[in-house]
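Structure first, commentary second.
Complex shown without one protein chain; remaining protein chains in place.
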Amino acid sequence: MATVAYLGPAGTFSEAAVRRLGDVDALPARSIPEALDLVRDGAVDSALVPLENSLEGSVPVTLDNLLSGPPLRIVGEVVLPVSFALTARVPLDEVRTVASHPHALAQCRAFLRAKLPHATTVEVLSTAAAARAVAEGTVDAGICAPIAATTLGLPLAAEDIGDRPDTATRFVQVVTGAPGPAPTGNDVTSLAVYIAHDRVGALLSVLTELAVRGVNLTRIESRPTGERLGRYVFLLDCAGHVAEPRVGEALLGLRRVCAEIRFLGSYPRDVDDAPVPAPAGMSDADLLASEAWLSGLRGMFQA
Amino acid sequence: MATVAYLGPAGTFSEAAVRRLGDVDALPARSIPEALDLVRDGAVDSALVPLENSLEGSVPVTLDNLLSGPPLRIVGEVVLPVSFALTARVPLDEVRTVASHPHALAQCRAFLRAKLPHATTVEVLSTAAAARAVAEGTVDAGICAPIAATTLGLPLAAEDIGDRPDTATRFVQVVTGAPGPAPTGNDVTSLAVYIAHDRVGALLSVLTELAVRGVNLTRIESRPTGERLGRYVFLLDCAGHVAEPRVGEALLGLRRVCAEIRFLGSYPRDVDDAPVPAPAGMSDADLLASEAWLSGLRGMFQA
Amino acid sequence: MATVAYLGPAGTFSEAAVRRLGDVDALPARSIPEALDLVRDGAVDSALVPLENSLEGSVPVTLDNLLSGPPLRIVGEVVLPVSFALTARVPLDEVRTVASHPHALAQCRAFLRAKLPHATTVEVLSTAAAARAVAEGTVDAGICAPIAATTLGLPLAAEDIGDRPDTATRFVQVVTGAPGPAPTGNDVTSLAVYIAHDRVGALLSVLTELAVRGVNLTRIESRPTGERLGRYVFLLDCAGHVAEPRVGEALLGLRRVCAEIRFLGSYPRDVDDAPVPAPAGMSDADLLASEAWLSGLRGMFQA
Partner (left out) sequence: MATVAYLGPAGTFSEAAVRRLGDVDALPARSIPEALDLVRDGAVDSALVPLENSLEGSVPVTLDNLLSGPPLRIVGEVVLPVSFALTARVPLDEVRTVASHPHALAQCRAFLRAKLPHATTVEVLSTAAAARAVAEGTVDAGICAPIAATTLGLPLAAEDIGDRPDTATRFVQVVTGAPGPAPTGNDVTSLAVYIAHDRVGALLSVLTELAVRGVNLTRIESRPTGERLGRYVFLLDCAGHVAEPRVGEALLGLRRVCAEIRFLGSYPRDVDDAPVPAPAGMSDADLLASEAWLSGLRGMFQA
């Protein structure tokens, strides 16, 4: 069975994400860098790490490690709805202490004000630790992932208690040498591009390369390069797969205008959205027709 | 004396940042949202909160709160070099346990491997908590901000132990009604712009509005809007002050092409860099000359 | 009565265009430069000269003179449908010689092949000269403007005999000091912009300045500067009037990116087309709302 490292401890949203991969042997790591190094060292087949909108605050660590560490390739993603639950050992009106990770407490402020206005909040290192604290009896209640409570046999006193419904965490599965997934028609390509930050219009050039090929940008983030605050690398998620003509051509263009480019992977999207269709004249059939036209023109010339 | 809320506890890098503001009455808050709400409620004059590259993982909370909460305005920034120190109760070769925030432990892995290969790491909620644990004797050593150790009268066993030198955290000072700072010639303007994410080239339009006016982009980040993963708002930092002609004109352009725009503030940069000079033809003098030329043309026509 | 110089002789399409100006005193000049110099010298109030698609071949002369001569300003245009007629002294089947300007003969080739396959063509200096040759009896037939035949009392044997229906010539009326026409809501602004031809993307910058303000380009032509083949100036016709905010702002932008710019005039269009409406967010009302918003932002800052 394939082994997958993830950010432990067991019982967090990260474990819930791993379960979405099917029948795998899930191995909790103590940190994201440790999970990624387990892949690099060959100790596991892959790792599943949070990339975006994590409530545990770990995304910058993932990004920086993927950018500056030995190369890893993203082969899949898991978008996990984040649904907070309250587990309690006592009836709600008797709860005097409620534990969770600071971010989870922050995300559930409206619930806490309305339902537990007199409870004291206790900050712990993870939502799983909050569930364990309830199980161990050190606090009356905890905010955690439903999976954490059920794993420990704890009751769910309230579900979906976050201030913002429909939040989610996006995890990516990374590997070293294995072949990447074939195109599915609804893929993402992740890239890191480095540009000289003080040239007006440098990023404009980058985006023009995408727009000209009708390639949609679904996410962009500038990150300091570590050399110094103010020197940036841009992380881009583009719709499509490197094997598709449009995306391939856009990558060629990006490589020309960027100081450096790191290809992070092409992989299927884990969302229900239909892919945005190619703009007029940009379908694969259109591109093939264009290529045939150009070949015809070139055939009229002396070698 | 002006009161400034910040993310506590005392002894963290956040407190070190507040000290950079001069002689103020610093008030630790338990979370970033709490610090910001203290400003909104009028309980403090301003708050200083981390925005970028925080090792404590709190930036998304800041951004989301600034975007979705009642309006606050940024009036200043503090860029604080992040320098980790080791404080220890015993000689290095006797250290068996070392505590810190998980991110700080991750940032100091090379030091830990080289100097404390046999110590067990203990994760705590903040670097200040690590220093307190050393003071209380529950661990042998802790990784923290130098200020945390000196505040508690603890010795510094090693300094600058992070893997990456020259990292920094950028804090912003926010207020409600007070007048904003006048232009200094080396300012930043922060904006949030909302665009329909599925139109190819929408972001390109946004950046073109800046580039056409010679306004440099120093940071960009797409954030989910909270409605759903995949709907984004872009956070932009531009060089210059809204009172400057170039920046004002660019804002006018952005307002036209964006579904929505939130102005977050214009304020002096806290870096030593000289500002990037305006491109040819884009200086304030050039803009005034252009305006005079246009007025002359218009004067030749019937009203 | 106002005096208007035009390219003679009387009886050409140029005279027909002058008649469209209403009750004026029309003065034929021997050449376009002569007509324009009559304005510069104050001998006439204005001149009406062909600018575009002339079948008489005179447009480059107009353009070059407007660009390199002492400044003149365009205050109006006349778009004249070009309709060729055949005037003949004898029945069609007896026509042995048919005269006209070489371009007119070229434009009526289908008619000549079908109806006068055995006639010899005779090239003369203008379509008016062709009509005169018929009147003088030196040829059997001539191709000319209907006005030329009727002026001389000649019969029209066939009308609309050009190969391409709906062709037209565009004339512009130029003046020196008089005030220009107020905006009508359906105007054109003509410009000459000079750019360094060997910078990739220079023209792109020019067009971006227009596109960003939603200003439509209705005509563009590169012209050699006369210094050397390969050094160009671009002649642009844009929809709108310099007094309109969008056009004014675009001119400011163009002035910054161009080595040199010559404003040729803003004047009403002489076509039935409704003007293309402003793009979303670009109406004058939108622009005023944007200005108010920016003023509000700036009002929050110290002077």
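Should a chain be cited, it is by its letter among A, B and C, assigned in written order, with residues numbered from 1 in that chain.
Throughout what follows, contacts are C-beta pairs under 8 Å (C-beta built on N, C-alpha and C of every residue); 3 or more make two chains touch, one makes a residue touch a chain.
No experiment lies behind these values; they were computed from the predicted model shown.
Visitor: Tell me the shown chains the invisible chain touches, ordered by label.
Guide: Missing chain, whole complex, touching shown chains: A, C.
Visitor: Give the residue, chosen from C:Arg40, C:His103 or C:Arg298, that touches the chain omitted from the document.
Guide: Missing-chain contact among the listed residues: C:His103.
Visitor: Which of these, C:Thr3, C:Ser31 or C:Thr97, touches the one chain of the complex that we don't see?
Guide: Once the missing chain is taken into account, the touching residue is C:Ser31.
Visitor: With respect to the chain omitted from the figure, which of A:Asp25, A:Asp273 or A:Glu291 is a touching residue?
Guide: Of the listed residues, the one touching the omitted chain is A:Glu291.
Visitor: Just the residue numbers, please: which parts of subunit A touch the chain that's not shown?
Guide: 73, 179-182, 208-209, 212, 241-243, 248-249, 251-253, 255-257, 263, 266, 281-282, 286-287, 290-291, 293-294, 297-298, 300-303
Visitor: Which parts of subunit C are in contact with the chain that was left out?
Guide: Contacting residues on subunit C, toward the hidden partner: 31-33, 52-53, 56-61, 79, 102-103, 105-106, 109, 121, 123-125, 164, 166-168, 170, 197-198, 200-201, 203-204, 207-208, 210-211, 214-222, 224, 226-230, 232, 234, 271, 273, 276, 279.
The rule is short, and it goes like this: only the chains that are shown with their structure count from here on.
Visitor: Shared interface numbers for subunit B and subunit C above half of all numbers used, same, or below, different?
Guide: Answer same: the two copies use largely identical residue numbers here.
Visitor: Go ahead and note the Å separation of the Cα centroids belonging to subunit A and subunit C.
Guide: Computed value for the inter-centroid distance: 59 Å.
Visitor: Two or more other chains in contact with one residue: find those residues in subunit B.
Guide: Correct list: 208.
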